[in-house]
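Once you've had a glance at the structure underneath, I'll fire off some questions.
One protein chain is absent from this view; the other protein chains keep their places.
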Amino acid sequence: MKIGRLQAFSDGVFSILLTLLVLDFKLPAYRDGHLAQAVLNQWPILVAYGLSFFYVGTLWLFHHDYFAKIKETNWQLNVLNLVILFTVTLINYPTSLLAESIAQQQRNDMQFAFSYYALVALLISAMFWVLYRFMAQHHELTGYDQNHERFYQRTKNDPLKSVTIYLVALVGIQINPWLGAVLIIAGNVFHFIAYLRLSQGIEQYGLIKKG
Amino acid sequence: MKIGRLQAFSDGVFSILLTLLVLDFKLPAYRDGHLAQAVLNQWPILVAYGLSFFYVGTLWLFHHDYFAKIKETNWQLNVLNLVILFTVTLINYPTSLLAESIAQQQRNDMQFAFSYYALVALLISAMFWVLYRFMAQHHELTGYDQNHERFYQRTKNDPLKSVTIYLVALVGIQINPWLGAVLIIAGNVFHFIAYLRLSQGIEQYGLIKKG
Amino acid sequence: MKIGRLQAFSDGVFSILLTLLVLDFKLPAYRDGHLAQAVLNQWPILVAYGLSFFYVGTLWLFHHDYFAKIKETNWQLNVLNLVILFTVTLINYPTSLLAESIAQQQRNDMQFAFSYYALVALLISAMFWVLYRFMAQHHELTGYDQNHERFYQRTKNDPLKSVTIYLVALVGIQINPWLGAVLIIAGNVFHFIAYLRLSQGIEQYGLIKKG
Partner (left out) sequence: MKIGRLQAFSDGVFSILLTLLVLDFKLPAYRDGHLAQAVLNQWPILVAYGLSFFYVGTLWLFHHDYFAKIKETNWQLNVLNLVILFTVTLINYPTSLLAESIAQQQRNDMQFAFSYYALVALLISAMFWVLYRFMAQHHELTGYDQNHERFYQRTKNDPLKSVTIYLVALVGIQINPWLGAVLIIAGNVFHFIAYLRLSQGIEQYGLIKKG
């Protein structure tokens, strides 16, 4: 089967998830004439929204480029993609918890919210690791050749590195929530770098034209 | 008319419905420093979300593969597809009721919520049965041949089996809600198996290439 | 410019609007053990949802078939399509008002809600009339020929008939809200019939192949 509808469906889920995140911005209770102060106090929502938008956005970029070199799909890949999308949609809720707990500045609650976020991020990266492994074993879906192999060797450990970052973040959060926050952001930056490597690798090895 | 826009529109509805389900996760009332406990008490939402995500996801997989062998659409198929999508969107509300009633652990309410869920699932399967029947009578839309016929004979009773499972579930729920829950999950597992059979059948009989 | 992205964008708006309508189903206040009664009392939501799902669904069917015979777009058609989509999205709110006012059974409120609904439906039909007129004057977008002309002559008054039905409905609602409700449903049925005529006309005159 062609990969087209899998891509379209995934694009749908990613774009809806990104856009639903804006629903976290809700009119605050405020006194007449003090709307500005009430909205500015909502800065944690903007921070959490920005973080998750770029995280999910990067995941979409990644998904976009990664599937660009795949020609065919089968039921296993369909199911695997569905599980990946499931884990990605889970990020929506901890995004709200993040904003809420930062606004309240309660340490325990921040630790919980950050841990939840890191755990979902860890799950997402773990699922991408499964995807990498699966694609390495199903050459019939990509028109696998030496270039694919070289590319795979270069990038195959990226998801495990992400998993490790989020594991460290989970530990760090228990020590100090802000240390955990820095590690979560580091994880997102790492995803972005991994995306750049993926994108450049695909071009360098000519995987789309040859694939 | 080409089948492309019908697929795109259906992909849209499926992906939006899946993603809207995350809106069921709502910030609970909680005391400062006890966010973790309040969120962990929301486990029924996660369970209901997981169940419906995989149910609707499987329906999408099914829809994806089933329509992959169809080349053309006409007004009847357009309308039939719309009715199917209508029944699928109805699952959103009983998913919330499921989570709510499990959280409250009130037997009557659980029986009602589970029955509602099973009833919608039954309706969806019944509509797929109508779709199977319709496609068997409109060979002009698929480029029907002996392989299509053999495939149809092998799979034609799948939707009726699903309907039967949900009928049994409806009875079971009245005896014990958890018995009904097991039967609903059995129904979802059966859908997944039916999807695998569909996917393999399409490949085995070469329905997409020849269709 | 190709018509493809206009169709994809419109499919997006239609499918999101349809699916957002399910958000009208909200957990009611209820006493423990009486969830069933509370949900069954929400039947007006189901009625309003069913009505609007099939109305918007029929509009999508219509849009689907109508644009299937168009090959190119220009800025005027892009803008016109955007205005049509704007009027269609407006149906979401009177759908909620419909459900609310039927639930409360307050005559004045029902008259207002039904009038709002009929007014938006009237606007939508009026915009489709503008679309018909526009397409009749821009033959370069369709590869216009005698068959297009014959088809146009046969269907050109359909939107004005719809406008008339909704005008009558607006008057009828002031006499008796239920009379208005019947006329609104009549309008929706008329849309469906107009869709069938459109679909058959396109096939009969071979507008897609020749267009």
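The letters A, B and C name the chains in turn, as written, and every chain counts its residues from 1.
One rule holds for everything that comes next: a contact is a pair of C-beta atoms (placed from the backbone, for glycine too) under 8 Å apart; a residue touches a chain by one contact, two chains touch by 3 or more.
Being a predicted model, the structure only gives us computed values, none of them experimental.
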Field: Visible chains in contact with the missing one
entry: A, C
- prompt: Looking at C:V13, C:A118, C:I165 or C:I184, which residue reaches the missing chain?
  reply: C:V13
- request: Check the options A:Q7, A:S115 or A:S162 and report the residue that touches the missing chain.
  value: A:Q7
Query: Considering the whole complex, which of C:L97, C:L141 or C:I173 touches the chain not shown?
result: C:L97
Hidden partner chain, residues of chain A it touches: 7-8, 11-12, 14-16, 18-23, 25, 27, 30, 32-36, 39, 50, 53-54, 57, 60-61, 64-65, 68, 195-196, 199-200, 202-203, 208
Message: Could you pull out which residues of chain C are in touch with the chain that's been left out?
response: 1-2, 5-6, 8-9, 12-13, 16-17, 20, 23, 74-75, 78-79, 82, 85-86, 89-90, 92-93, 96-97, 100-101, 104, 106-109, 112-113, 116
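Assume only the chains that are shown with their structure count from here on.
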Field: Neighbouring chains common to chain A and chain C, by label
entry: B
- request: Could you say what rotation angle superposes chain A on its sequence twin chain B, using C-alpha positions and rounding to the nearest 5°?
  value: 90
Message: As a quick test, compute the distance in whole Å between the mean CA positions of chain A and chain C.
response: 37
Field: Separation of chain B from chain C, taking each centre as the mean of its C-alpha atoms, in whole Å
entry: 26
Message: Where in chain C do residues touch at least two different other chains?
response: 16
